[in-house]
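Here the complex is missing a single protein chain, while all its other protein chains stay put.
And now, chain A:
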Amino acid sequence: MRQVIIIGSGPAGYTAAIYAARAQLHPLLIASSVEAGGELMNTTDVENFPGFPEGIMGPDLMMKMQEQAERFGTEVVLDDVESLDLTGPIKSVTLGNGETHEALSVIFATGSAYRKLGLPDEERLSGRGVSWCATCDGFFFKGKTIAMVGGGDSAMEEATFLTRFADKVYVVYRGETLRASKIMQERAFTNDKIEFVYNSTVVGITGENAVDGLTLKNSVTGAESHLPVGGVFIAIGNDPRTHLVHQQLDLTSDGTIAVAGRTSKTSQTGVFAAGDVIDPSYRQAITAAASGTVAALDAEHYLSTLPQELLSQASLADAESAEITDPTLVAAIN
């Protein structure tokens, strides 16, 4: 049994791991099998993470965070959580490979998943011109005219990146003014391959075997139009990834995991949450990292209040399950 298991491997998860490991809690971090490193793995330059004045590539930043966490004794497992039981004093986490791990505390930092447009043709044409990963798929649109849907920082960054390949990138945004930061907007405005299409909602993606255009609806006039494009990239926001804990932790009306005030404490004793999964507003690498710190410190404090007999069962070895039967111990942690 562990003292703490951290679920998630973005800036929140790894920063929690760095703090927990330095506090000698020997954390086990479940990183996911194919999304290890989180959202930053699919970005290019990160220019707003303090300490990197020249910028740093997203995957490089995440590799460094992992190294830093491992340097102090974090054990990283590249697998996915299948299910978890957060009730009671001992939490259990079951992985895709069938193994179950137990811990006295859990830090939940699963981040958020990209949002879909929710159109019937979106799934059908996925991999046939519809994409969510500009760094993966931009290459295939050399010399093409494509669309980027969204008006935030991600959309601006990806539109700018896509002009390396495409001849023309339309940025389609439902509003009148972009949400993106000024510097990202400026960069897109001054790029002569990018053209903005404001006040436009995507109501259809057209194409028989591959994307050949978008059906747009003007939000002011209500008029529909067709924009011929050979591909469409989507960056319209993210939703917190909470499906594993729906029945076990309280959520907010935003769909994020509810935490008490500025802490990371969830509705379940011994369970802490950090990063995008608790944050409907800011969702930056640095705010997620800070949030991970809070969770590690909260977990450390919680563990320090547990009886020594219980803590002694949480060994480094993560050995066979330890069942707590002593009623005074059970009472002490509940």
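Convention: a contact is a pair of C-beta atoms (placed from the backbone, for glycine too) under 8 Å apart; a residue touches a chain by one contact, two chains touch by 3 or more; residues count from 1.
Rule of thumb we're sticking to: contacts and distances are computed from a predicted model.
*Asks:* Given that one chain of this complex has been left out, which of "Maltose/maltodextrin transport system permease protein", "Acyl carrier protein", "Thioredoxin" or "Iminophenyl-pyruvate dimer synthase domain-containing protein" is its protein name according to UniProt?
*Replies:* "Thioredoxin"
*Asks:* Check the options A:Arg22, A:Arg115 or A:Arg128 and report the residue that touches the missing chain.
*Replies:* A:Arg128
*Asks:* Which residue among A:Glu35, A:Glu157, A:Asp276 or A:Glu300 touches the omitted chain?
*Replies:* Of these options, the touching residue for the absent chain is A:Glu35.
*Asks:* Given the contact definition stated above, which residue among A:Asp80, A:Asp212 or A:Asp239 touches the chain not shown here?
*Replies:* Going through A:Asp80, A:Asp212 or A:Asp239 one by one, A:Asp80 is the residue touching the chain not shown.
*Asks:* Could I get the residues of chain A that touch the absent chain, sorted low to high?
*Replies:* 32-37, 41-42, 59, 80, 96, 126-131, 133, 135-137, 139-141, 209-210, 231
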